[in-house]
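The other protein chains are all here in position, but one chain of the complex has been omitted.
For clarity, chains are labelled A, B and C in written order, and residue numbers in each chain start from 1.
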Amino acid sequence: MMSSGASTSILTIALLIALNLLLFSLIIGLFRAWLGPSVEDRFSAILLMGTGGVAMLLILSILLQITALYDVALVLALLAVVGTVALTQSKSDHD
Amino acid sequence: MIELLWSIFDITLVLLLLALAWNTCSTRDVMRAVTLFIAMGLLLAIVWARLKAPDLALAEAVIGAGISGALLLSAIRDYPSTPMVSQRSTLIEGIINILTLALTILMSWAVWHGLNMSDGVRLSGQVISQLPVSGVSNPVTAVLLNFRAYDTLLELAVVLTAVLTVLTLNEKRADYVVSGRLLQGMTHWLVPLLVVTSGYLLWVGAHAPGGAFQAGAMLAAAMILLRLAYPSKQQEFNNVLLRVLLVIGIFTFVLVGLWMMSLNDDFLAFTPAWAGTLILIIETAATVSIAAALTLAYRGGRPKDWEDANRTSRSIAENGGQDDQ
Amino acid sequence: MISEQLLYSLAGVGLFGIGLRATLLHHMLLPRLLALNVCGAGVFLIFIAIAYGGLKIMADPVPHALVLTGIVVAVSATAMALALGRRLEALDDE
Partner (left out) sequence: MIDTLAILAIFSGLFFFLSGSIGLLRLPDLFSRLHALAKADNVGLALVALGVIMLEPAVINDIKIVIIWILVMAASAISSHLVARHALRENREDD
């Protein structure tokens, strides 16, 4: 399963460290979603998580050698917008 | 070293997932709960990718981050600010807590015991051996549309039933506020892109993760975006087309099934030579009907002139005497 | 270290427990719906954790197909429940 892409162990270790750091940055961002006083703060955390998710999927596709994860990243990038539009359009219908 | 780093990643991912789930379920503010739920959907997509299930990561990304997020956010308008506090008495609350804790411990023991006992029968061997016959090379699509075609057919029926209930219950939701030019500008390039990606996902489903459900949900996301960006200019589909779109998935599935039954005396037993093309035809029809179903489910009610379409058919039924659906 | 399979399946059980508790506790529709979806995610996680065969071996595709069907059904069930909720709200107001 491990093709040339991720064979050298140094590369795998580096990618794994990067993966862990990305997850860590997502956790920090999520505090904003939990604390965030206003709705928009919470949603900025969701936006960060969308992009962080895309980055993690890219690294995972190298580590696990599954090229289909690029499609998942593509879809995640497209769909993060739909959620935001759904939020901004639905909430402010009373002005 | 590599195993250690993988374990660190797994444990942090699991703890984050559980923390998100706990906060989604036990916070007072509705908005925070839904936002954390959408975050959990995104995280689940990464968990599926980590567990080497790209099809599920795709479906979770499209449906979790896209459709159910939009659904819940638009539902929030109906419960804007009521605090989510359980009104159970403390005694009952205590009992519930203890019972669910006991159940969780029991289930953990069962899972632990099950995994340690034996590796159990793995079906992947049979699936791989049957793959060349199935007409597709992506094992998940082969299982979904060939080996377990009944299951997918009935799933389409479940989606249709859910949408029919939504249609019968309520009127269409009130239109949204007029959207800014930027949003409309964005949809000019984003919606065609979503449609092209949906076509790509439908096509790629034969040999890589993708397929009818993800493609259908992508199309539905495009339709929802259109509806949000152009609330006023809502020319409804005329209702006959809408009904055809809703039913076409199941209709083609059953048609192909019957045709196959006539050839090799078994409902939905595809002849290997045509299996690939037949599966593609079924998937295309399923994509269209799932997209229509999810869009209507998001809209939360029947279109305006649905009534008079019924009235005409009902009046025919009264004087014409033949029954109507 | 404990195997990934066990870790993720125990996480699935945990998700199910959290979801079940909240479903029983809450009265209103929306929190219960969120909790039910968390329950569903827990069950799916147990399925896929068992299907996981390690970094080298290919994961078992049959549970993947089942869970894919589950995700689609969960979304349509949520949509239906929300519509029912809206209908009940409308009836209460009358």
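Note that contacts are C-beta pairs under 8 Å (C-beta built on N, C-alpha and C of every residue); 3 or more make two chains touch, one makes a residue touch a chain.
Note that this is a predicted model, so its numbers are computed, not measured.
> Just list which of the chains on display the missing one touches.
Contacts of the omitted chain with visible chains: A, B.
> Since one chain has been left out of the picture, which residues of chain B touch it in the full complex?
180, 182-183, 186, 189-190, 193
> For chain A, which positions touch the chain that isn't shown here?
So the residues of chain A touching the unseen chain are 3-6, 8, 10-11, 14-15, 18, 21-22, 24-26, 28-29, 31-32, 38-41, 43-45, 47-48, 50-52, 54-55, 58-59, 61-62, 67, 70-71, 73-74, 77-78, 80-81, 84-85, 87-88, 91-92, 95.
Please note the rule applied: only the chains that are shown with their structure count from here on.
> What's the distance between the Cα centroids of chain A and chain B, rounded to whole Å?
Each chain reduced to its C-alpha mean, chain A and chain B end up 21 Å apart.
> Just how far, in Å, is the C-alpha centre of chain C from the one of chain B?
13
> On chain A, where are the residues touching two or more other chains?
64
> Going through chain B residue by residue, note those that touch at least 2 other chains and give them in order.
Where chain B meets two or more other chains at a single residue, that happens at 6, 52, 55, 76.
> For the complex, which residues does chain B have touching chain C?
The touching residues are 3-4, 6-7, 10-11, 14, 17-18, 21-22, 24-26, 30, 33-34, 37, 40, 44, 47-48, 51-53, 55-56, 59-60, 63-64, 67-68, 71-72, 75-76, 78-79, 82, 84, 86-88, 93, 96-97, 100-101, 103-104, 107-108, 111-112, 114-115, 120, 122-124, 127, 139-140, 142-144, 148, 151-152, 155, 158-159, 162-163, 165-166, 169-170, 213, 217, 290, 293-294, 297-298, 300-301.
> What does chain A use to touch chain B in their complex?
Residues 9, 12-13, 16-17, 19-20, 23-24, 26-27, 30, 33-34, 36, 39, 42-43, 45-46, 49-50, 53, 56-57, 60-61, 64, 66-69, 71-72, 74-76, 78-83, 85-87, 89-93, 95.
> Which of the residues in chain C come into contact with chain B in the complex?
Result: residues 1, 3-22, 24-31, 33-35, 37-38, 41-42, 44-46, 48-53, 55, 58-62, 64-69, 71-80, 82-87, 89-90 of chain C touch chain B.
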